[in-house]
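The other protein chains are all here in position, but one chain of the complex has been omitted.
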Amino acid sequence: MKIGFVGLGQMGSHMARNLLKAGHEVTVFNRSPEKAHDLVAEGAARAASVAEACHGEAVFTMLAIDEAVENVTLGQGGIVASLRRGAVHISSSTISVRLARRLAAAHAAAGQRYVAAPVFGRPAAAAARQLFIVASGEESAIKSVEPLLEAIGQRTFLVGQEPERANLVKLSGNFLLGSVIEALGEAMALITKAGIDRQQYLEMLTSTLFNAPVYKTYGRLIAERAFEPPGFAALLGSKDIRLALEAAEDLRVPMPIASLLRDRFLVLLAHGGGNLDWSAIGELAERDSGGRGA
Amino acid sequence: MKIGFVGLGQMGSHMARNLLKAGHEVTVFNRSPEKAHDLVAEGAARAASVAEACHGEAVFTMLAIDEAVENVTLGQGGIVASLRRGAVHISSSTISVRLARRLAAAHAAAGQRYVAAPVFGRPAAAAARQLFIVASGEESAIKSVEPLLEAIGQRTFLVGQEPERANLVKLSGNFLLGSVIEALGEAMALITKAGIDRQQYLEMLTSTLFNAPVYKTYGRLIAERAFEPPGFAALLGSKDIRLALEAAEDLRVPMPIASLLRDRFLVLLAHGGGNLDWSAIGELAERDSGGRGA
Amino acid sequence: MKIGFVGLGQMGSHMARNLLKAGHEVTVFNRSPEKAHDLVAEGAARAASVAEACHGEAVFTMLAIDEAVENVTLGQGGIVASLRRGAVHISSSTISVRLARRLAAAHAAAGQRYVAAPVFGRPAAAAARQLFIVASGEESAIKSVEPLLEAIGQRTFLVGQEPERANLVKLSGNFLLGSVIEALGEAMALITKAGIDRQQYLEMLTSTLFNAPVYKTYGRLIAERAFEPPGFAALLGSKDIRLALEAAEDLRVPMPIASLLRDRFLVLLAHGGGNLDWSAIGELAERDSGGRGA
Partner (left out) sequence: MKIGFVGLGQMGSHMARNLLKAGHEVTVFNRSPEKAHDLVAEGAARAASVAEACHGEAVFTMLAIDEAVENVTLGQGGIVASLRRGAVHISSSTISVRLARRLAAAHAAAGQRYVAAPVFGRPAAAAARQLFIVASGEESAIKSVEPLLEAIGQRTFLVGQEPERANLVKLSGNFLLGSVIEALGEAMALITKAGIDRQQYLEMLTSTLFNAPVYKTYGRLIAERAFEPPGFAALLGSKDIRLALEAAEDLRVPMPIASLLRDRFLVLLAHGGGNLDWSAIGELAERDSGGRGA
């Protein structure tokens, strides 16, 4: 398929590359153009503007924050203004439920189609085409971009036609990840102060009941206090928890662990930790207990 | 080996049976004697008192609460008073760190040995010999009872000589399980109120990042609101969170998710839910959000 | 002085009346015009639009939510478009810090002046001219409207020139009030379940250490479970806690009691309590404990 790809960050560059590898004709755009160099060398076309990335059957967006997605989609010369009728905007960014609703409405009004397709997985998973995709939107629209989704992930989960559903699911997933980080941080603070070896403790957890990738990944980062460089920055994790709380507030669902995570991120950010990996909140319980970093 | 087994509840009866099956000579005791019937029919000897279960090289205890363990161990005609010098008390109950210390000291004073060996796993895992055992105590003592531990579990993790360490690790593990339940409960409340299918959501979670037994087990219980009969009663889960908080307080480690879990259990107990499965706290977020049960 | 007054709700109507009584020439506007009847009978002029209320030296706004204030101030035919150069907009609504900044900037750009003057006190205090006013803004602007502030309150506190400061102080005050409500609710739930008389308990508290109007007012509402009619609706209280959290987030200040209050209000709203007095969150601890309303 002939497609565009807007947003070549830690995740997007891998996704665009996998689309290229799968044989699609990909025109890429990034605000800082140097991030497109490698992809162009590998066969991608370079767009000089968002509009130039909108000449195909579909365009992906993979950007860090609501404001950026809103801008490239609804702004002057943006996707809504540029995409042909019937073409599909595949929005893979982790954006708010509120913005997802607005984008879907704007595309519908312009005779275009909108598919929410946020992904689960860190950069290494994106590179390895191992992402999990959660998609929502009109059935025929999703069907028409299936080959694209297959090119970037290992499996796609459909969660309904309302376009914002996939975003809510994605936010709820990040909330669950944040909960794992915080709970591990508290447990580690406890056993560390009792003199128990952190690595051995983690090995025990992850070879028994908690035998899942997330416990291994985040357990290791916390046990080794390895928060740099970030796989997913605290500033972005903080934003996702805020968006989950906003969606929960709109639905009137109290989520006390999410409230706690919000407060933890504020502590981390107030102490200059915005560019650490978001698992760095897993060290705050230890700091509170008078341990390392206190 | 010639051993005793005190406490034939949902967990203990399976563990005693597996010891019998492995060829050990097992004398069993339970306060309500009828619980020993089946085991006696399968070859166990019946003890008329705790003391009579203490004539071998080792004796297991598997009881629900601190008070019961304290009573059979330190009370008149109890294990400390009855065990021969050098014999081993294997304490598999989930007891407090404080009590573990007192029991170890009492046995040491009496020339006996104490091994803490709490287990992870619900009754089905106990039946299938799939328990994970966390053991702490003097190395030679643990070594001498290895065949017994092998008979009841799939793997044993050693966490040091201080006898209370295994108990702290066990309590921290139950805290982590409780955190999973609460986090799943909040996420389910959120997506349910947005109209997303709970089973489909759970399938997505557990076939991707949260591909671990605990998410499957507890996710299913919460998604189906299947809290009866209890695999592990809320009254006991509540007790374990209290003991985790007590241990954390003694070490001066604040654990805010544990504080939240404590409050959740109080709500459940105040509403008569003590005999539901402990995953029933996973429904409180939904109730707070005005959903089922509100 | 010749002034306008926009917003004749439970608070605004009393404030406008006191301005009239103090001899000022007041032109009033309210979206639902019938609320102006009494004031017009008492001597106020009726404006048919916001613009018509902007012909004097100053105009008050006293509206319930950010959106309303934003609309009457920045919208077409609004205050910024209508006020003469040098005239003062006195904004007494409890609005967000973010909006206060935007309003001040818009007025400055139009050569007008902006004074933030939110008030503390419930409708009875407004009627009795017993409000406390917190004011921020340019000194000369505040000075020029002093006679107006004196006409509506018992005392004015100046907190600096940055126009949003008064709003932050107001939001922090409502946070403190919310904390009092929640703490009283928890204490009442405790002593009630122990069989102690609520009224007697309250009398003891408020004649000793907690001898302050807020404990008397809110203590009585909670003790008597008298949440209707609302003096200050839960929907508005909830909004103020949200704005306090938003301001705290912008400043990176974690406020865990505010997070708890947010969750309490969500429970109340999810159960249809938005139009109860905001002190109704003081009943949730009792409900959680299995008492009245459980």
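Labels for the chains are A, B and C, by order of writing; each one numbers its residues from 1.
Note that in this section a contact is a pair of C-beta atoms (placed from the backbone, for glycine too) under 8 Å apart; a residue touches a chain by one contact, two chains touch by 3 or more.
Note that this is a predicted model, so its numbers are computed, not measured.
Colleague: Looking at the whole complex, which of B:G9, B:G231 or B:P254 touches the chain that is not displayed?
Modeller: From the options B:G9, B:G231 or B:P254, the contact with the absent chain belongs to B:P254.
Colleague: Give the residue, chosen from C:V72, C:L168, C:I241 or C:L268, that touches the chain omitted from the document.
Modeller: Touches the omitted chain: C:L168.
Colleague: Among C:L19, C:L177 or C:L268, which one touches the chain that has been omitted from the display?
Modeller: The missing chain is touched by C:L177.
Colleague: Can you list, in ascending order, the subunit A residues touching the missing chain?
Modeller: 263, 266-267, 270-272, 288-290, 294
Colleague: Determine and list the subunit C residues touching the chain excluded from the picture.
Modeller: Touching the chain left out of view, subunit C contributes residues 120, 132, 134, 155, 157, 159-160, 162, 165, 168-169, 172-173, 175-177, 179-180, 182-184, 186-187, 189-191, 193-196, 200-201, 204-205, 207-215, 244, 247-248, 251-258, 260, 285, 288-290.
Colleague: Can you list where subunit B touches the absent chain?
Modeller: Residues in contact with the chain left out: 242, 248-249, 252-256, 259-260, 262-264, 266-267, 269-270.
In this section, only the chains that are shown with their structure count from here on.
Colleague: What is the distance in Å between the mean C-alpha positions of subunit A and subunit B?
Modeller: Whole-Å distance between the two chain centres: 38.
Colleague: Please tell me the distance, in whole Å, between the geometric centres of subunit B and subunit C computed from their C-alpha atoms.
Modeller: Each chain reduced to its C-alpha mean, subunit B and subunit C end up 53 Å apart.
Colleague: Measuring from the mean C-alpha position of subunit A to the mean C-alpha position of subunit C, what distance in angstrom results?
Modeller: The separation of the two C-alpha centroids amounts to 39 Å.
Colleague: Which positions in subunit C are in touch with at least two other chains?
Modeller: 263, 266-267, 270
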